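Okay, handing you the structure first.
As you look at this complex, bear in mind that one protein chain is not there, while each of the others sits in place.
Right after this comes chain A.
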Amino acid sequence: MMTGRICATFVVPFGCSVVSLSNKRVLGRSFIKNRSLCLKRQDPRMSKMEFDEEEVKKICQLAQVQVSKEELKQFASDFNSIVQLIKKMDRLDLSGTEAAEYVIEAHNKLREDIPKNFQERDALFDNAPAFTQGFYQVPKILEDTQHSEN
């Protein structure tokens, strides 16, 4: 589970989208991003993805995952081996295909605007560490470094 979680968080910062290996014929009118993403993948700067401990530390901060110094080294090498795995795709000739954001054909799955009250709310609040006077109670956070309230 841990590796899976790390996988999701590290793949994203580098702008990789879900790449479809099947060619256009099978997907039909799938959602096609413009060609620039394909070019981005083959950009020499992108393929030089070597993780050092600083970057791993930053990624773990973004994911709010605590790591010890020994784990940092281990993760750096793990990340690098995962990147190597994905780099194998660069060996394929994908010039005929276009990058897709969504693999399945579905679109416009919308629901009607009908309000409905959820009844078993108390069961939800029972899960909270602190819930008083109808409010969720949390420790005060002075100022989040990344984001603050609207």
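Criterion: a residue touches a chain if its C-beta (ideal position, glycine included) is under 8 Å from a C-beta of that chain, and two chains touch if they have at least 3 such contacts; residues count from 1.
The criterion applied here is as follows: contacts and distances are computed from a predicted model.
Colleague: If you had to name the missing chain as UniProt does, which of "Exoribonuclease phosphorolytic domain-containing protein", "Glutamyl-tRNA(Gln) amidotransferase subunit B, mitochondrial", "glutathione transferase" or "Mediator of RNA polymerase II transcription subunit 18" would it be?
Modeller: "Glutamyl-tRNA(Gln) amidotransferase subunit B, mitochondrial"
Colleague: Just name the one of A:E50, A:E70, A:E112 or A:D126 that touches the chain not displayed here.
Modeller: The missing chain is touched by A:E112.
Colleague: Just one of A:K69, A:K88 or A:K140 touches the chain that is missing; which is it?
Modeller: From the options A:K69, A:K88 or A:K140, the contact with the absent chain belongs to A:K140.
Colleague: Kindly note down the residues of chain A that lie in touch with the hidden chain.
Modeller: 9, 12-13, 17-18, 31, 62, 64, 101-102, 104, 106-118, 121, 124-125, 132-144, 146-150
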